[in-house]
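As you look at this complex, bear in mind that one protein chain is not there, while each of the others sits in place.
Think of it as A and B in the order they're written, each chain with its own count starting at 1.
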Amino acid sequence: MTEALLTVSNVVKHFPLTRGVVFQRQVGAVRAVDGVSFALAKGETLGLVGETGCGKSTVARLLVRLLDPSSGSIRLEGEDISTAKGDELRRLRREVQIVFQDPYSSLNPRKTVGSIVAEPFVIHGLEQDKAGRRRAVQELMEQVGLNPEHYNRYPFEFSGGQRQRIGVARALALRPKLIVADEPVSALDVSIQGQILNLLRELRRELGLSLIFISHDLSVVRHMCDRIAVMYLGRIVELAPTDELFTHPRHPYTRALLSAIPIPDPTLPPREPELTGADVGSAADVPPGCRFHPRCPRCEEPRCTSDDPVLERKDGSAGLAACHYPLQEMQPPPGAAKAAG
Amino acid sequence: MLQYIARRLLWGVALLFIASAVIFVIFYALPAADPAELRAGRQANEAQIEEIRETLGLDEPIYEQYWIYTKNLVLHQDLGYSYEFDVPVRELIFDRLPPTIFLTLGAVVFWLLVGIPTGIISAIRRRSVMDRSMMVTTLALISAPVFWMGLVLLYLFAEDVGQVQVFPGIGSYIDAETLWQKAESLFLPWVVLSASFAAIYARYMRSGLIEAMEEDYIRTARAKGLSERRVVLRHGVRSAMTPLVTLLGIDVAILLAGNAILTESVFNIPGLGRLTFTAIERSDLPVIQGVVLIGAFFIIVFNLLVDIAYAYLDPRVRYR
Partner (left out) sequence: MSDPSRPLLEVRDLRVSFETEDGLVRAVDRVSFSVENGRTLGIVGESGSGKSVANLTILGLTRAENARIEGSIQFRGRELLGMGDDELRKVRGNEIAMVFQDPLSSLHPFYKVGWQIVEAIQAHRDVGKAEARARAIELLGEVGIPRPERRIDDYPHEFSGGMRQRAMIAMALVNEPSLLLADEPTTALDVTTQAQILVLLDRLQSEHGMAVILITHDLGVVAENADEIAVMYAGKIVENADAPTLFGAPQHPYTWGLLRSIPSLTAASGEELHPIPGSPPSLIHVPSGCSFHPRCPYAQPRHAEVEPELERVDDAAGHSVACLLAPERRAQIWEELRK
């Protein structure tokens, strides 16, 4: 059995809330990530989807060690990233890189594109020779579809899509094994998102990259990922191969997300929202039992309000779901029924 | 919110103690001159100096001295005795506080009345003649030295020596008896003191308002059909005002602590600033020490007031 490239075990990240006049004592915590586990095989792309407050961006930051976990482990090829220090950490950082969401604020406006992409080399002491560095950077620029002659231009001279390509080039510089893409296309126009997504797919194929793709947009994630993890208030509530997630979601939240996607077909009947009107919970005040129960149309006491469901296989599915009463029926999206018929 | 205030108050008290300790170390442990000699005066002999040293407890170890000092301070509000005037420092300070307070408050009213509206109008009519001339004038007022301006105004308007004899001149505060006379005598000093502040506040209000008017909620306010006047004042200025409140608190604190020293000197107003100046000239350590401590007190108190005001003005800040 091949060892997984990345193994995340019970990772927890709590941000403490304090009160007190003289001495601050902890009265609670924002449970941003509350016990997340998954494995990523080499060459696989895993999607992480969820809405505001689900914790997916926190997971992204934990994976690249921008944050330290409160507990749990993150192992890259067996080595624990979350506790590494010094040289060991620096070495591990070269294997995991991140592409950020906002192409307008994630690039230093005072640096040229060339120096932005070259920075990883400089930090890690690679390509000491200036000319060699320049060549390496221009190669990267070509690889991501940018004109290498624009080496000396500044970010403001590029469009949003092009800036995102710069971000990708920077992430690729050190030839990482794993790239974490945190909503890489959400800030771009829909008609251009495909350009960056196709680029990532091509690079993935060429370079044998493994990818963690974070997004709130299920339709985008469907085209990029082999498996998808759905997050809600700090936990994974469903983790399944892409096709199975879309044709037979087992968790009510997944189904609600799927049916909330607006379909560009005016001949279909209007959708009814699947959730109860309750407000989205907050990670500072996680509901007891199943954390989704206040919004779940299938919530049944007493189990759902007191037992926290475990993420496990349900009725012979390939994927995992954390639900006491998982959905049994197949749910093809409304458009598919039309296309097939 | 109450928790926050309580915490800040406790910290404030702690800070005052720390401040007094630092002041003490500076003045007693590392003096520029021998306090006993200074106290003794010009024609003292060795024996007298020794005697004084004993009386003042200067031969005690430093922590003893600090303990005595703090005890006096907290229990009796005793700040020591002025070397120069031979009166309790506390008396001196409380004597000099009212003119400084009067001077400061008047200046504040002046500079707010002048600076804020100027800033607002400049922001609304950007790049107009009014705006450009305002920018130039404020630059001049910020750059002009206070004493220069004071002397020029005296030259122009002082009752006794001015070209156009309108306002009371130098030293008139001391002679004034009624409140109204005092106010009259402070008119020119108010103008002088508030000039640079008015200029600064006008500029801050201008840039703050320009920025605030770019925000999305201004667009919403207009889309609701509100009058432009209301949009500017209730929505724009309301936002731009908050940093100015912070600034105001600090400026007032510093002025009360005696920072109007130049104005007081030029117009011969017997305030805290002048007292500090004289004390420094004469190496009157207890007075200097007392003034610095009072200054620290004002600054700590006003900082707290400013923070509370800020939390009141910006509801997003409240729950800490």
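Methods note: a contact is a pair of C-beta atoms (placed from the backbone, for glycine too) under 8 Å apart; a residue touches a chain by one contact, two chains touch by 3 or more.
Quick caveat, the model's predicted, so the values are computed rather than measured.
Asker: Specify the residue from the set A:78, A:109, A:125 or A:277 that touches the hidden chain.
Answerer: That would be A:277, which touches the missing chain.
Asker: Using the touch definition up top, pick the residue from A:131, A:190 or A:330 that touches the left-out chain.
Answerer: A:190
Asker: Residues of subunit B in contact with the chain that isn't shown?
Answerer: Subunit B touches the chain not shown through residues 215-217, 219-228, 235, 238-239, 313-316.
Asker: Even though one chain is hidden, which residues of subunit A still touch it in the full complex?
Answerer: These residues of subunit A touch the chain that is not shown: 51-52, 159-162, 189-195, 197-198, 201, 216-220, 222-223, 242-243, 246, 256-257, 259-268, 270-275, 277, 279-280, 333, 335-336, 339.
Rule of thumb we're sticking to: only the chains that are shown with their structure count from here on.
Asker: Could you tell me the distance, in whole angstrom, between the mean C-alpha positions of subunit A and subunit B?
Answerer: Roughly 54 Å separates the two chain centres.
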